[in-house]
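Omission of a single protein chain aside, the complex is shown with its protein chains in their original locations.
Up next is chain A:
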């Protein structure tokens, strides 16, 4: 309770009245004190406690600046006759050195309790919570420097009254509080994105740097071992595309998608060949964005670009609805024969097994088997154990 000070109960400029309650006593920690049956007044900055009438007379009362409050909690006790009542516990920061004299300055308790005969009123309780979380005193400190010039004094009087009305609790108060919070969040987000754009600008420099380094390496081949060169080059490659196609550089969507398609085509030609001629759109999306680094593509843009693809790679939709990028040279008949060979080698294959054998995704493995099935190369066996595919012996029996 040593955070309280004896101060006249007058409002400072900018301070506004929030709520009051009667018949309140203060506990120092868990100990009862002589401060009973008093009146508390909550302002935007402080909490006053006085004997009845003292606060109205602006006499010297107990005062606790709210910036001491760390958090609030409550406890419920059984009252003799009136059922249960609630006490508010205020957890406090250590007292500041320049604090004026107050009661029980020797106390060690780090919290006080407010209690009343019938507990504290609900209004006071919620007002207290709101005031503490609004932290008006922090805002005012900064504002004071601007507003405290003398010619504003008169205006601030009426503003003060206005603020007093505005600071009132109730639904309006809660709404204002929420609004303020949303505003703060917005600012935070804007700030975060500012950081990101700086990072992206930096990324261009990074790519430039890596280019010059790789150029230097090429010149001085003798001094660095080939192995190191190769490793460094692979690092550079994993940095991605030097000059990603971005929307900013184009005025029309068509031109944008066309050049995007071209870039995707150049980039994916090798990986798709490695993957047996087909790649699901999900894989494409991941790979493209991994290579682009920060200039990420949206799935829609990627899809549009893929639709523009012509030449060695094209977009293909399966009857099942799955879409993949496929090499033009990649033929269903070839897939089917290839798949049949896989199935024959294993007598029968489930989708998962084919996916594992070929190192492709489940989706692609399933499409491969379905293609082979559509061409009559394999046939299906559905049982409680799941779906398996067999060589189509029904149509092409083994010659005995």
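Rule of thumb we're sticking to: a residue touches a chain if its C-beta (ideal position, glycine included) is under 8 Å from a C-beta of that chain, and two chains touch if they have at least 3 such contacts; residues count from 1.
Definition applied: contacts and distances are computed from a predicted model.
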{"item": "Among \"AP-1 complex subunit gamma\", \"Transport protein particle component\", \"Vacuolar protein-sorting-associated protein 25\" or \"dolichyl-diphosphooligosaccharide--protein glycotransferase\", the UniProt name of the subunit that does not appear here", "value": "\"Vacuolar protein-sorting-associated protein 25\""}
{"item": "Of A:97, A:122, A:190 or A:395, the residue in touch with the unshown chain", "value": "A:395"}
{"item": "Touch with the omitted chain, as defined above, among A:123, A:179 or A:381", "value": "A:381"}
{"item": "On chain A, residues whose C-beta touches the chain left out of the figure", "value": "348, 373-374, 376, 379-384, 388-390, 392-395, 397"}
